[in-house]
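Only one protein chain is missing from this complex, and each of the others stays in its spot.
Up next, chain A:
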Amino acid sequence: MKFLVCISNVPDTTTKITFTPDNKEFNKAGVQFVINPWDEYALTRAIELKEAQGSGTVTVLNVGEADTEPNIRKALAIGADDAIRVNAAPKDAYFVAQQIAAIAKEGAYDVILMGKESIDYNGFQVHGMVGEMLGIPTVAPAMKLDMSGSTATLEREIEGGKEIVEVNTPFVASCQQPMCEPRIPNMRGIMTARTKPLKVVEPVGEGARTEVAEYALPPKKQGVKLIPAESAGDLIKLLRNEAKVI
(Lines give C-alpha, C1' and ligand atoms only; values in the text may rest on other atoms or scores of the structure.)
Protein backbone atom coordinates (compact mmCIF):
# COMPACT_ATOMS: atom_id res chain seq x y z
CA MET A 1 0.00 0.00 0.00
CA LYS A 2 1.27 3.46 -0.87
CA PHE A 3 0.99 6.14 1.83
CA LEU A 4 1.44 9.82 1.09
CA VAL A 5 2.02 11.93 4.22
CA CYS A 6 1.83 15.70 3.81
CA ILE A 7 3.87 17.72 6.28
CA SER A 8 4.22 21.43 6.81
CA ASN A 9 7.16 23.32 8.21
CA VAL A 10 5.96 25.53 11.08
CA PRO A 11 7.43 27.67 13.86
CA ASP A 12 8.11 25.69 17.02
CA THR A 13 5.15 25.83 19.45
CA THR A 14 7.13 27.98 21.91
CA THR A 15 7.75 30.70 19.30
CA LYS A 16 6.85 34.26 20.15
CA ILE A 17 5.10 35.45 17.01
CA THR A 18 6.32 38.67 15.34
CA PHE A 19 5.91 40.06 11.85
CA THR A 20 7.94 41.94 9.25
CA PRO A 21 7.71 45.76 9.57
CA ASP A 22 4.93 45.97 6.94
CA ASN A 23 2.99 43.29 8.90
CA LYS A 24 2.55 41.28 5.71
CA GLU A 25 4.73 38.31 6.63
CA PHE A 26 5.74 36.24 9.60
CA ASN A 27 9.20 37.22 10.83
CA LYS A 28 11.30 34.06 10.48
CA ALA A 29 14.44 35.57 11.98
CA GLY A 30 15.82 33.42 14.77
CA VAL A 31 12.82 31.07 14.71
CA GLN A 32 13.20 27.32 15.05
CA PHE A 33 11.00 25.44 12.57
CA VAL A 34 9.56 22.01 13.26
CA ILE A 35 7.35 19.44 11.56
CA ASN A 36 3.79 20.60 12.26
CA PRO A 37 2.82 18.73 15.47
CA TRP A 38 -0.48 17.48 14.00
CA ASP A 39 1.39 16.06 10.99
CA GLU A 40 3.50 13.92 13.31
CA TYR A 41 0.41 11.81 14.04
CA ALA A 42 -0.12 11.26 10.31
CA LEU A 43 3.52 10.33 9.73
CA THR A 44 3.87 7.91 12.62
CA ARG A 45 0.54 6.21 11.92
CA ALA A 46 1.46 5.70 8.25
CA ILE A 47 4.76 4.10 9.28
CA GLU A 48 2.99 1.86 11.83
CA LEU A 49 0.44 0.71 9.26
CA LYS A 50 3.13 0.01 6.67
CA GLU A 51 5.07 -2.02 9.23
CA ALA A 52 1.93 -3.96 10.19
CA GLN A 53 1.24 -4.74 6.54
CA GLY A 54 4.85 -5.86 6.00
CA SER A 55 5.08 -4.06 2.66
CA GLY A 56 4.37 -0.74 1.03
CA THR A 57 5.93 2.69 1.09
CA VAL A 58 5.54 5.94 3.00
CA THR A 59 6.29 9.04 0.94
CA VAL A 60 6.48 12.37 2.68
CA LEU A 61 5.42 15.49 0.79
CA ASN A 62 6.11 19.11 1.64
CA VAL A 63 5.22 22.27 -0.24
CA GLY A 64 8.01 24.64 0.66
CA GLU A 65 11.26 26.29 -0.29
CA ALA A 66 14.69 24.72 0.24
CA ASP A 67 14.79 25.80 3.89
CA THR A 68 12.22 23.11 4.78
CA GLU A 69 14.60 20.27 3.86
CA PRO A 70 15.98 19.72 7.40
CA ASN A 71 12.45 18.82 8.55
CA ILE A 72 11.85 16.65 5.49
CA ARG A 73 15.06 14.78 6.40
CA LYS A 74 13.74 14.49 9.94
CA ALA A 75 10.57 12.83 8.59
CA LEU A 76 12.77 10.42 6.63
CA ALA A 77 14.75 9.75 9.81
CA ILE A 78 11.52 8.95 11.65
CA GLY A 79 10.83 6.27 9.05
CA ALA A 80 9.41 7.58 5.76
CA ASP A 81 10.95 5.89 2.69
CA ASP A 82 11.26 8.80 0.32
CA ALA A 83 10.23 12.44 0.00
CA ILE A 84 8.98 14.97 -2.50
CA ARG A 85 9.34 18.72 -2.07
CA VAL A 86 7.26 21.02 -4.23
CA ASN A 87 9.55 23.97 -4.67
CA ALA A 88 7.29 26.89 -3.73
CA ALA A 89 6.24 28.90 -0.73
CA PRO A 90 2.83 27.61 0.45
CA LYS A 91 0.73 30.61 -0.66
CA ASP A 92 -2.63 29.42 0.67
CA ALA A 93 -4.57 26.23 1.33
CA TYR A 94 -5.93 26.05 -2.22
CA PHE A 95 -2.45 26.39 -3.71
CA VAL A 96 -1.09 23.65 -1.45
CA ALA A 97 -4.07 21.36 -2.08
CA GLN A 98 -3.49 21.56 -5.83
CA GLN A 99 0.12 20.42 -5.40
CA ILE A 100 -0.89 17.51 -3.15
CA ALA A 101 -3.71 16.43 -5.47
CA ALA A 102 -1.41 16.46 -8.51
CA ILE A 103 1.23 14.34 -6.79
CA ALA A 104 -1.32 11.98 -5.23
CA LYS A 105 -2.86 11.38 -8.64
CA GLU A 106 0.41 10.90 -10.47
CA GLY A 107 1.77 8.51 -7.85
CA ALA A 108 -1.56 6.64 -7.41
CA TYR A 109 -1.33 6.78 -3.62
CA ASP A 110 -3.83 4.71 -1.65
CA VAL A 111 -3.88 6.65 1.61
CA ILE A 112 -3.24 10.39 1.88
CA LEU A 113 -2.65 11.57 5.42
CA MET A 114 -1.95 14.95 6.94
CA GLY A 115 -2.36 16.70 10.27
CA LYS A 116 -5.65 18.25 11.30
CA GLU A 117 -4.31 21.70 10.46
CA SER A 118 -1.03 23.59 10.49
CA ILE A 119 -0.34 25.47 13.71
CA ASP A 120 0.68 28.61 11.78
CA TYR A 121 -2.13 29.22 9.31
CA ASN A 122 -4.76 27.06 11.12
CA GLY A 123 -6.70 26.63 7.91
CA PHE A 124 -8.15 23.13 8.49
CA GLN A 125 -8.95 23.23 4.76
CA VAL A 126 -6.40 21.25 2.75
CA HIS A 127 -7.85 17.79 3.54
CA GLY A 128 -11.26 18.55 2.06
CA MET A 129 -9.87 20.42 -0.93
CA VAL A 130 -7.58 17.49 -1.86
CA GLY A 131 -10.44 15.00 -1.43
CA GLU A 132 -12.72 17.07 -3.63
CA MET A 133 -10.05 17.61 -6.29
CA LEU A 134 -9.47 13.84 -6.47
CA GLY A 135 -13.14 12.90 -6.03
CA ILE A 136 -12.40 10.70 -3.01
CA PRO A 137 -13.69 10.68 0.58
CA THR A 138 -12.16 12.80 3.34
CA VAL A 139 -12.29 12.04 7.03
CA ALA A 140 -11.46 15.03 9.22
CA PRO A 141 -10.38 15.19 11.94
CA ALA A 142 -9.53 11.52 12.51
CA MET A 143 -8.61 10.31 16.00
CA LYS A 144 -8.08 6.67 15.04
CA LEU A 145 -7.18 4.86 11.81
CA ASP A 146 -7.05 1.12 11.24
CA MET A 147 -6.72 -0.69 7.92
CA SER A 148 -7.98 -4.09 6.87
CA GLY A 149 -7.14 -4.79 3.25
CA SER A 150 -8.30 -1.77 1.29
CA THR A 151 -10.88 -0.77 3.90
CA ALA A 152 -10.09 1.76 6.58
CA THR A 153 -12.00 2.22 9.83
CA LEU A 154 -11.66 5.68 11.30
CA GLU A 155 -12.96 7.60 14.27
CA ARG A 156 -13.91 11.10 13.28
CA GLU A 157 -14.22 13.66 16.06
CA ILE A 158 -17.49 15.56 16.03
CA GLU A 159 -18.52 18.18 18.56
CA GLY A 160 -19.50 16.23 21.63
CA GLY A 161 -18.59 12.78 20.37
CA LYS A 162 -17.26 10.69 17.55
CA GLU A 163 -18.40 8.93 14.40
CA ILE A 164 -17.10 5.56 13.31
CA VAL A 165 -16.58 5.76 9.54
CA GLU A 166 -15.51 3.13 7.04
CA VAL A 167 -14.01 4.12 3.71
CA ASN A 168 -12.19 2.30 0.95
CA THR A 169 -8.90 3.42 -0.54
CA PRO A 170 -8.07 5.87 -1.90
CA PHE A 171 -9.06 8.39 0.76
CA VAL A 172 -7.76 11.43 2.63
CA ALA A 173 -7.64 11.73 6.41
CA SER A 174 -6.51 14.62 8.60
CA CYS A 175 -5.08 13.28 11.83
CA GLN A 176 -4.97 14.30 15.47
CA GLN A 177 -4.42 12.74 18.87
CA PRO A 178 -4.88 10.11 20.23
CA MET A 179 -4.15 8.33 16.93
CA CYS A 180 -0.67 7.20 17.96
CA GLU A 181 2.40 8.15 19.95
CA PRO A 182 4.47 10.26 17.53
CA ARG A 183 7.93 8.78 17.03
CA ILE A 184 11.18 10.65 17.28
CA PRO A 185 14.19 9.82 15.07
CA ASN A 186 16.80 7.38 16.36
CA MET A 187 20.46 7.40 15.40
CA ARG A 188 20.10 4.70 12.76
CA GLY A 189 17.17 6.60 11.23
CA ILE A 190 19.19 9.80 11.10
CA MET A 191 22.06 7.99 9.34
CA THR A 192 19.85 6.28 6.74
CA ALA A 193 17.78 9.45 6.12
CA ARG A 194 20.79 11.11 4.51
CA THR A 195 20.72 8.77 1.54
CA LYS A 196 16.95 8.36 1.12
CA PRO A 197 15.60 9.93 -2.09
CA LEU A 198 14.27 13.50 -1.89
CA LYS A 199 12.82 14.63 -5.18
CA VAL A 200 12.24 18.33 -5.89
CA VAL A 201 9.45 19.24 -8.32
CA GLU A 202 8.09 22.56 -9.51
CA PRO A 203 4.53 23.68 -8.59
CA VAL A 204 1.55 23.20 -10.89
CA GLY A 205 -1.95 24.63 -11.21
CA GLU A 206 -3.40 28.04 -10.59
CA GLY A 207 -2.26 30.51 -7.97
CA ALA A 208 -3.84 31.23 -4.62
CA ARG A 209 -7.43 32.31 -3.98
CA THR A 210 -6.73 34.23 -0.79
CA GLU A 211 -4.05 36.66 0.25
CA VAL A 212 -3.01 37.99 3.65
CA ALA A 213 -3.23 41.78 3.62
CA GLU A 214 -1.96 42.26 7.14
CA TYR A 215 -1.12 40.37 10.32
CA ALA A 216 -1.79 41.74 13.78
CA LEU A 217 -1.11 40.64 17.35
CA PRO A 218 -3.96 40.36 19.86
CA PRO A 219 -4.47 43.42 22.07
CA LYS A 220 -2.47 43.35 25.31
CA LYS A 221 -4.27 42.75 28.59
CA GLN A 222 -4.66 45.75 30.92
CA GLY A 223 -3.00 43.95 33.81
CA VAL A 224 -4.29 41.51 36.36
CA LYS A 225 -6.48 42.51 39.30
CA LEU A 226 -5.49 40.34 42.25
CA ILE A 227 -7.99 39.22 44.88
CA PRO A 228 -6.65 37.93 48.24
CA ALA A 229 -7.13 34.17 48.63
CA GLU A 230 -8.89 34.66 51.99
CA SER A 231 -11.69 36.61 50.33
CA ALA A 232 -11.85 34.48 47.17
CA GLY A 233 -15.63 34.83 47.11
CA ASP A 234 -15.22 38.51 46.17
CA LEU A 235 -14.00 37.34 42.76
CA ILE A 236 -17.45 36.01 41.97
CA LYS A 237 -19.00 39.40 42.83
CA LEU A 238 -16.52 41.13 40.53
CA LEU A 239 -17.28 38.69 37.73
CA ARG A 240 -20.96 39.48 38.08
CA ASN A 241 -20.92 43.25 38.77
CA GLU A 242 -17.75 44.48 37.08
CA ALA A 243 -16.89 42.04 34.27
CA LYS A 244 -20.58 41.07 33.83
CA VAL A 245 -19.78 37.56 32.62
CA ILE A 246 -21.84 35.52 35.09
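Convention: a contact is a pair of C-beta atoms (placed from the backbone, for glycine too) under 8 Å apart; a residue touches a chain by one contact, two chains touch by 3 or more; residues count from 1.
In this text, contacts and distances are computed from a predicted model.
Asker: Of the options "(2Fe-2S)-binding protein", "Electron transfer flavoprotein alpha subunit apoprotein", "Metallophosphoesterase" or "YeeE/YedE family protein", which is the UniProt protein name for the chain that has been left out of view?
Answerer: "Electron transfer flavoprotein alpha subunit apoprotein"
Asker: Just one of A:2, A:45 or A:127 touches the chain that is missing; which is it?
Answerer: Candidates A:2, A:45 or A:127; residue touching the omitted chain: A:127.
Asker: Taking the entire complex into account, which one of A:63, A:76 or A:93 touches the absent chain?
Answerer: Only one of A:63, A:76 or A:93 touches the chain omitted from view, namely A:93.
Asker: Pick from A:14, A:55, A:148 or A:195: which residue touches the chain that isn't shown?
Answerer: A:14
Asker: For chain A, which residues touch the unseen chain?
Answerer: 11, 13-17, 19, 26, 37-38, 93-94, 97, 119-129, 131-133, 137-141, 143, 156-167, 177-178, 209-218, 221-222, 224-229, 232-240, 243, 245-246
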